[in-house]
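Heads up: the structure comes next, in structure tokens.
Shown here: the complex without one of its protein chains, the others still in place.
Note that the chains are named A and B in the order they appear, and that numbering of residues resets to 1 at the start of each chain.
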Amino acid sequence: MNTTTAGVVFAASLAVALGLTYRPFGDYLARVYTSERHLRAEKMTYRLVGVDPDTDQRWSIHLRAVLAFSCVSALFLYVFLRLQGRLPFNLGFDGMAPGQAFNTAASFVTNTNWQSYAGESTLGYLAQMAGLAVQNFASAAVGISVAIALVRGFSRSHTDRLGNFWVDLVRTVVRVLLPISVIGAVVLVAGGVVQNFHGVRTVSTIVGGGQAITGGPVASQEIIKELGTNGGGFYNANSAHPFENPTVWTNWLQIYLLLAIPFALPRAFGKMVGDTRQGLAIVSVMAVLAITGVFLVNGFQLAHHGTVPTAVGAATEGVETRFGVSGSATFAAATTLTSTGAVNSAHDSYTSLGGAVLLLNMMLGEIAPGGAGSGLYGMLVVAVLAVFVGGLMIGRTPEYLGKKIAAREVKFAALYILTTPALALGVTAVAMALPGERANMLNSGAHGLSEVLYAATSVANNNGSAFAGLTANTAWWNTVLGISMLLARFLPVVFVLGLAGSLARQRTAPVSSGTLPTHRPLFVGLVTGVAFVVVALTYFPAIALGPFAEGLH
Amino acid sequence: MDESAITGESAPVIRESGGDRSAVTGGTLVLSDRIVVEITQRPGESFIDRMIGLVEGANRQKTPNEVALNILLASLTIVFLLAVVSLQPLAIFSRAQQPGIPDNAALDADGVTGIVLAALVVCLIPTTIGALLSAIGIAGMDRLVQRNVLAMSGRAVEAAGDVDTLLLDKTGTITLGNREAWAFIPVGGVDERALADAAQLSSLADETPEGRSIVVFAKTTYGLRERTAGELPTATFVPFTAQTRMSGVDLATPGLRGGGRQIRKGSASAVLAWVRESGGSAPPDTDHVVDGISASGGTPLVVAEVLTAGAADGGRTARVLGVVQLRDIVKAGMRERFDEMRSMGIRTIMITGDNPLTARTIAEEAGVDDFLAEATPQDKLDLIRREQAGGRLVAMTGDGTNDAPALAQADVGVAMNTGTSAAKEAGNMVDLDSNPTKLIEIVEIGKQLLITRGALTTFSIANDVAKYFAIIPALFAAVYPGLDTFNLMRLHSPQSAILSAVVFNALVIIALIPLALRGVRYTPGNAMAMLRRNLCVYGLGGLVVPFVGIKLIDLVVQFLPGIR
Partner (left out) sequence: MIVMASPRLPGPVRQLLAALRMLLVLTVLVGVAYPLAVTAIAQLPGLRHRADGSLVRAADGTVVGSSRIGQPFTDAAGRPIPTYFQPRPSAAGAGYDPTATSASNLGPEDVVDMFDDPATPGDESRRSLLTTVCGRSRAVGQLEGVDGRRPYCTPGGVGAVLAVFHRDPGFAGPVVRVVSVNERCPAQPFVATYEGVRVECATPGGDYAAGQRVLVPGPGRGRDNPVPPDAVTASGSGLDPDISPAYAYLQVNRVAGARGLTPATVRRLVEDHVRGRALGFLGEPRVNVVELNLALDRLGTG
């Protein structure tokens, strides 16, 4: 089997695995959020926390709960990181500087996991597991809860209630994330991911030099890093690190895990709105975009255009031998398509066009399939816009799942769609206009521009991966990117919950043959087209001056 | 009154005080007699004022859908402004990467020049659809006006496109205004021709549509010539009264005083009572025939005669001749119309005062989806509310004051111009032709309006892709020669490329005005086929057309003086 064939089979095997779990996992998720029963552990949690699990929240109350929880989380994490020096298990590391602590707290609470620090030289075990990893669970659960609230907006009729945020949050952790994480972490340990509290162990190497072998509770954090589409690595090298991702099959498993929830949620959506074909349509749009992304990154990486890759004879700079070019390209595509941001290779060293596709993957707005929860709600917002345009073309006030898409719905959807480009392009433009911030680019010329554009785009889409050449641990970058992450996460959440509230209030109109069918291939094509055209029109100039300028000769 | 100013119909109409026909509209002429008018409308809000306002679009309020579309377009505009504004620092940086490249008209050390930046913004922001949006709305109104329908608001026109349920009055809309003779069924061994003759004779003076139809039916089916009153000098016609519930004719036998023939036709009970009074009896099969016709949804008219031999002997023979079957005649092409509606996803409900049996028969024949029989105004209102509670939009027509509540409740209420002022006030459209079938056309116009909006929006946004392919390489190919790859159209020079894009942008608005005014072609059909077609034409077309258009303009523009 040659490299290309192996790469194709590798990607295809992931697609097959995701296809096989789509139904059972999606159905399970739907049951989790529709079940009336509380587990004993959950009841205990509600009692401890002091919330009534059986109250149904209005969208404004739901939103306030999301914001209150995230706000408390961010403050808590900020204080935790600042005070690291005085807490146990700090490996001798001092507290984080204020700017970096703010950036990191914002990053983990928003499911971005942009890292302006290097794990192995900044953070001790307690900060990693009781600080960051908690947010890996919590931020993913928040995203899913918001998505479920939007789904309820579609499925419910003539009500102002969207469910209970605390219940969705707790159930996501207890019934979905935690069980998979426990099993998955043990599986990862079996693959060679470390899980210990040994600290740094200095050994004398074979030829007598010194080498500091690091340790840490890595497996328990690694698994949720992927499953929750977080992406913040225990170590700086992230999933390229042999202790985070030691073998080819852990690599496969990590890619699968970071795609698992985002690809299963459409099924839960279909189940909850009572028409699984609707979920299939949504997941088809995701799949079309995702397969295109994976195919293009692989294609460009294997073709290795560009000066250095041509000189080398392969795009192996920044690529681990065990994963190979294709195993890295597929990971890179998956991580940028899912807002995960974990990396198993250096995106900065990718071929220009391969890097361009990674950028485009994020610019799609993290909807194919996007982050845990955020992918579904992002895609549904795009679908709402597609329905609006498409619905007009069949001569009716557009309807999606029996809900009219009128001024209020379009307003929320449009604001949602505006947020990310405004942040991505705004931060890029300002950074490029400031000579000091520009100076943090490692690479010169168009590639330097790509580094800045990538950082701004990654953060504005809550992805967190980087063209890591950019030195982002400066006061300006920490602050601006931190604010950008917070806005990129919570403004859309406001709009999504507003949209959910406005949809739930409507009566569900019956489907007739005059209604736009939203489960047919044509609709899949329409949503794909809308997503692509909006992205192309928004980002074409910027991306032309970055990777395209560099990569086209 | 001559109401032609409003209706275009020059035939005079009668208006009288009290009752349903008491309202007059400004701009009408009194042709005879005199009228006293109380003006209840405030100045500037009269019917005529509103009509003018709507047509001119002066005080036109944006409809909900237009508002939604405007929000979308505004946000797209912001996106494009962002894309262009943020381009500037990137352009300055990129330009600085190539100090060996001389400044040009589009790009210098200060970035993209102002005029080119402005050109880029103008090309990208959805000016096309923005400019045409009002035109599309007004053109929609105008199409209604051309069909003699006045809409009180644009909202109503839009709602018309959304209608899920259509309430149609049976009489006049689905069926021809009146029942017609359909068969003569003799009883008691009477000859069919004799029955036809008697029926025709009895109806000669009957000017009701039913009566006329009997005369015509006898003539066409049995070849019985219609006799004029002059041919029957001895005939005395007996008109229909509410008391007798029958009409007919008395034919005196010449020379026989007091002798002659009396023919009556009317409702079964009245005619049978008359026969019994005259000493006759009904043949046993009469009841059977009468019930059979009623059961099949028709109306039975019994025809009977009394023969008087003369005053001398006073002998009278009374007998029932047979039954005329009257029935509703469904207008031609209604079934196809309703099938069409069904494929558009619109449910049709027939409203009638008939009994359920009759209603069912007509409903089946006409092909409507459902019917409401023995409908009272309250029933109609309840039906509308029920449909609306299920999330459906309801359209209906009406003319009487008793229709007013339902017209007001319906999402689209079309009042007949012949109707009462209460009805006209309650509805949100007035059909000047008073043709209830027009509701179907109104729905189509509403749909066409929305389709035109959607199609032009799609077209306009899809256009932008090509403009990028013209302008971005023109701006930056000097700095990054690789970007010339995007110059798919192989445009002559950066200058001609930008100019061509701007010219195309201006021309396309002009080119689309006729389409905006005429409306996108609408052929009723299912949503899927329509979407596919419109996506192909306006989506893919919107992508491809500007590539061709800009290239063609470039081929011309490059010869302009001053263009390199």
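We adopt the following convention: contacts are C-beta pairs under 8 Å (C-beta built on N, C-alpha and C of every residue); 3 or more make two chains touch, one makes a residue touch a chain.
What you see is a predicted model; the values in this text were computed from it and never measured.
Q: Which one touches the absent chain: A:134, A:491 or A:536?
A: A:134
Q: For the full complex, which residue in A:112, A:214 or A:420 touches the chain that was left out?
A: Here the residue in touch with the unshown chain is A:214.
Q: One chain isn't shown here. Among A:345, A:397 or A:538, which residue touches it?
A: A:345
Q: Looking beyond the chains shown, say which of A:182, A:439 or A:475 touches the absent one.
A: Going through A:182, A:439 or A:475 one by one, A:182 is the residue touching the chain not shown.
Q: One chain isn't shown here. Among A:20, A:39, A:68 or A:475, which residue touches it?
A: Reading the full complex, the residue touching the unseen chain is A:68.
Q: For a quick check of understanding: of A:115, A:254, A:328 or A:502, which residue touches the chain that isn't displayed?
A: Answer from the full complex: A:328 touches the omitted chain.
Q: List every residue of chain A that touches the chain not included in the displayed model.
A: Interface with the chain not displayed, on the chain A side: 1, 3, 5-6, 9-10, 13, 45, 48-51, 64-65, 68-69, 71-73, 76, 118, 120-121, 129-131, 133-134, 137-138, 166, 169-170, 173, 177-178, 181-182, 185-186, 189-198, 200-201, 203-207, 209, 211-215, 217, 219-221, 224, 235-237, 240-243, 246-249, 251-252, 305-324, 327-328, 343-346, 348-352, 355, 442-447, 450, 467-469, 550-551.
Q: In terms of residues, what is the contact footprint of the unshown chain on chain B?
A: 97-102, 478
In this section, only the chains that are shown with their structure count from here on.
Q: Could you please state the distance in Å, as a whole number, between where the Cα atoms of chain A are centred and where those of chain B are centred?
A: Roughly 51 Å, centre to centre.
Q: In the complex of these two chains, what residues of chain B are touching chain A?
A: Contacts found on chain B: 64-65, 67-69, 71-72, 74-75, 78-80, 82-94, 97, 124, 158, 161-162, 164, 342-347, 389-392, 446-451, 453-455, 457-458, 461-462, 464-465, 468, 472, 476, 479-483, 485-486, 522, 526-528, 530-532, 534-535, 538-539.
Q: Given the complex with chain B, which residues does chain A contribute to the contact?
A: 385, 388-397, 402, 405-407, 409-411, 414-415, 417-418, 421-422, 425-426, 428-430, 432-433, 438, 444-446, 449, 506-510, 512-517, 520, 522, 525-526, 529, 533-534, 536-542, 544-546, 548-553
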